[in-house]
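Below: one structure, written as structure tokens.
For this view, one protein chain was removed and the others were kept in their places.
For reference, chains read A, B and C in written order, and residue numbers begin at 1 within each chain.
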Amino acid sequence: MPKKLNIGMIGYGFMGRAHSNAYANVSHFFDLPYTPVLKAACARDAEKAQAFANQWGYESVETDWRKLIERSDIDAIDICTPNNLHKEIAIAAAEAGKMILCEKPLAMNAEEGAEMVAAVENAGVANTVWYNYRRVPAVTLAKQLIDEGRLGKIYHYRANFLQDWTIAEDIPQGGQGLWRLDAAAAGSGVTGDLLAHCIDTALWLNGSLDSITAMTETFVKEREHALTGKREPVKIDDACAFMGRFKNGSLALFESTRYARGHKALYTLEINGEHASIQWDLHDLHRLSWFDHRDESIVRGWRSIHVTDHDMPYMDKWWVPGLQIGYEHTFVHHVADFLANLGKGESTSPTFRDALETQHVCDSILKSAANGSWEKIPG
Amino acid sequence: MPKKLNIGMIGYGFMGRAHSNAYANVSHFFDLPYTPVLKAACARDAEKAQAFANQWGYESVETDWRKLIERSDIDAIDICTPNNLHKEIAIAAAEAGKMILCEKPLAMNAEEGAEMVAAVENAGVANTVWYNYRRVPAVTLAKQLIDEGRLGKIYHYRANFLQDWTIAEDIPQGGQGLWRLDAAAAGSGVTGDLLAHCIDTALWLNGSLDSITAMTETFVKEREHALTGKREPVKIDDACAFMGRFKNGSLALFESTRYARGHKALYTLEINGEHASIQWDLHDLHRLSWFDHRDESIVRGWRSIHVTDHDMPYMDKWWVPGLQIGYEHTFVHHVADFLANLGKGESTSPTFRDALETQHVCDSILKSAANGSWEKIPG
Amino acid sequence: MPKKLNIGMIGYGFMGRAHSNAYANVSHFFDLPYTPVLKAACARDAEKAQAFANQWGYESVETDWRKLIERSDIDAIDICTPNNLHKEIAIAAAEAGKMILCEKPLAMNAEEGAEMVAAVENAGVANTVWYNYRRVPAVTLAKQLIDEGRLGKIYHYRANFLQDWTIAEDIPQGGQGLWRLDAAAAGSGVTGDLLAHCIDTALWLNGSLDSITAMTETFVKEREHALTGKREPVKIDDACAFMGRFKNGSLALFESTRYARGHKALYTLEINGEHASIQWDLHDLHRLSWFDHRDESIVRGWRSIHVTDHDMPYMDKWWVPGLQIGYEHTFVHHVADFLANLGKGESTSPTFRDALETQHVCDSILKSAANGSWEKIPG
Partner (left out) sequence: MPKKLNIGMIGYGFMGRAHSNAYANVSHFFDLPYTPVLKAACARDAEKAQAFANQWGYESVETDWRKLIERSDIDAIDICTPNNLHKEIAIAAAEAGKMILCEKPLAMNAEEGAEMVAAVENAGVANTVWYNYRRVPAVTLAKQLIDEGRLGKIYHYRANFLQDWTIAEDIPQGGQGLWRLDAAAAGSGVTGDLLAHCIDTALWLNGSLDSITAMTETFVKEREHALTGKREPVKIDDACAFMGRFKNGSLALFESTRYARGHKALYTLEINGEHASIQWDLHDLHRLSWFDHRDESIVRGWRSIHVTDHDMPYMDKWWVPGLQIGYEHTFVHHVADFLANLGKGESTSPTFRDALETQHVCDSILKSAANGSWEKIPG
């Protein structure tokens, strides 16, 4: 029988739901050494916390995250707050000896991130950051194909994350569901919110970046601020692009924006190798496109792999071939890996340390965009 | 606070899992007057029943479905057995005053189906049949567009359900997970298994069929039978196609097969109306294709609607725009509708009576294929 | 130096242009034993004939096709008239010893077609019918893949030809550019116009049909007739579908219509074999979709072959990889094959005899649709 792992969840927004769903379902589909228990939900607003707990079956409620961390019946803390609270909570949780599952990006900047890495490593607690797209089966399959060396030398890595939800000028910065537009809460705009996803996947699939040069833009210069009720300068980046070089010699071209009309959450990536190329996009996440130049020439073409068969990553746990899974399953896979690794005493990537590298790239991007400079990625 | 609705599940296979998942999750996402409780799982093999109950959190186990039906703490019976047991269980459950959620197809044939309809209607119990594809949001959207009259007069309705999993000749008929190849358990082959889905959707979207002519084929003539261990004639249809006319004057062209190499579960439908046309397929179920001739000509084209926004059917309950859901969500929607309707004292389509019409079409198909005749659909 | 082959063209409509373009261009791209010379254009209306001749560079004009056939400086007659004139012209041309390139369908019916076959075979003149889609490079590639046995046993052959241009009820039957709606000129509706294309390709790719059952529909029952100016019953079929069996045991499912809103000229075909499957459609004619089950499972998927490389059929004659050709090139390829075969004393498929088989299928379709019967294909 699996052991119980008691979860303390901080936050109740979009990510709070996605993580709760993962904890609630993982044991129905995966055989694991631990079963998550939804022990406590924590939010400043007691009523909202209770409603969230009722909806998901959390056994108890807290309104002060410090109290939650102190509770001896909590094994793991899940951080789903705005970015500006990650550091303080994570360090306190680590010091209390709790495992930590932290939403991305790890921190407001690399300096904060480094403190958090030190905290979890000093405390020796299991830790992971919810860069969930690594665990889309099609992306995991891409990793497998790359690791087998099927692409040969890599020439190009391209990634975009395109949205269109902030084009309207009357959307305020901050407030319910909108903290991502408030620089004080989010740290940055699309760089930390969207590009960070693309960077995390890229570092995983293609190794470290060597150097980059970046460009950011804030198209809507002023928005009403939720706290003051006044129009104030927007301090986040609405769009961000960078070019650069990976340490393996391949070229990087990355872009994210919330002003690409027609795209809701279009994370796309393409990798061109000497022998083969890969494409994937989040709008049809259950497909991987694959081109192999070694195919016989008259039947050579991009293959659209419908990633649903039982020999595909994670897919033996779900339904039958031809039946697709969706977005939330990536979180289930993350929890499954976390619990399986816990049983083996292994860490689950991306760890805080892994996520710190992404944070360094984000910092370099913002610095480059401010200065028009090429920046060497630290570390 | 929602009332509890105690579920007794008969069967533990693929459909048993899909339904259990729906019961387990529906209350996390939908606000409903009833919350399903996984009360009892029933299967002949006690060990398998217990394992299934453990996996999904069923509170108890039965090995005799008659016992399950007798239990006063069970409100609703979910029938996930092979087709040849549907009738007996359903009639007994109805007589015991239980609600019934029955897997499709309703029965082995229309004669059985008619008895089942009589039983539930006489007993006055809530009943529904799990033709789940009606509740793919893209398909529900199609229904909405049709009901608003946007297509105008309908000329063509085309549907295919293409698989490729029985091409290998060494797959036995019957046995673990293979009862669909055994005519004694399944009644028919692709007609009841696959075409029945297409027919259910079609009757819902386009109204009743008037008459049809059909063709069936059994490509592999003999297979080892699981019960006898001997090669025996295969009595199911490997492939089935029919042409016909709907009562609204449109033409029908339907096909299903398990010998279409390259397709795992490719249910596709297309409807051509005077003004507009619709296409959908199960391999990318979160998209609907829409063509409207009334669009300005220079920007007229097939639209690929990514059905994830919050104004799409069911989608306000899930994630954010751009993030797709998958196969199992259709069952969650079915349960949600069933529970909501229960609160309002309304029935949930397709009811047993609705499903009987599909059964009549299936019977006519098999008769036509045997005789080379055009058949008028009864009723 | 290539010899000259003097062409006499009868007709100046859409097909007259497509064929003239082929004659005008073939020698720029192909090295051939013969060069076509646009010797004479023939049409009843002298002014239109002259305008057409000027546009395309025909050296002379005739207004009586009998005169054209009598001319000793004409080597080959190209028949681009409405279908009801094919037989008379072809027989006269054959008796005059002219080669004949005849638009499809061969004739109004198989009886006429048989007379035409007898005429050209008795006269021993080179003959071919312009079923041009055989010579789309992607379709020719499909033929090559099939002939190499790559698909294994064939289970299914599916073809559709979908248009939407006659939905408006105020389109007259007959008159300028509309003879295809007039049964007296066309013989049949979509059966001879569209399905005939699908059938020709199918017989080429998959061998002969054994038996079929068909359904036709005329959605708009009356239209103004161009000759009488009065509303008269429409005698052509607006839509036609048939099911059947090929002699190789595979199942046929074919459909054509001019009432499929959203499709202009969507000829699609799909062939499912034991090992591999093929899909093609005319709206993106430069691509072939190919699925091979023998591919390694984790990278198995439908391949989209962009048929532009120099090792693809005909493509070494055109541009460079990645650059697509279009519709009219199929006629260029047909002429190129005709001229190359002429140099070798070989016939060019489809010959009149080949096209007669398509005509037999069309006749069987119309008979079956009238009677609701299964029909054995003659021959």
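The rule is simple: contacts are C-beta pairs under 8 Å (C-beta built on N, C-alpha and C of every residue); 3 or more make two chains touch, one makes a residue touch a chain.
Because the structure is a prediction, the values reported are computed rather than measured.
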Which shown chains does the chain we cannot see touch? A, B, C
The one of A:Leu251, A:Val299, A:Val320 or A:Ala340 in touch with the missing chain is A:Leu251
For the chain left out of this view, which of A:Ala22, A:Val190 or A:Ala276 touches it? A:Ala276
Among C:Gly124, C:Gly229 or C:Gly326, the residue in touch with the chain that has been omitted: C:Gly326
In terms of residues, what is the contact footprint of the unshown chain on chain B? 141, 144-145, 288, 290, 292, 295, 297-306, 309, 311-312
Write the list of chain A residues that the hidden chain touches. 155-156, 158, 162, 164, 167, 213, 215, 217, 219, 239, 241-245, 249, 251, 253, 255, 257, 259-263, 272-277, 291, 293, 302, 372, 374
Can you list where chain C touches the absent chain? 14, 17-18, 20-21, 24-25, 27-28, 55-57, 163, 165, 263-266, 282-287, 306, 308-309, 318-329
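Quick note on the criterion: only the chains that are shown with their structure count from here on.
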Looking at C-alpha means, what's the farthest chain from chain A? C
How many angstrom lie between the centres of chain B and chain C, each centre taken as the mean Cα position? 42
Give the residues of chain B touching no fewer than two other chains, as numbers and ranges. 263
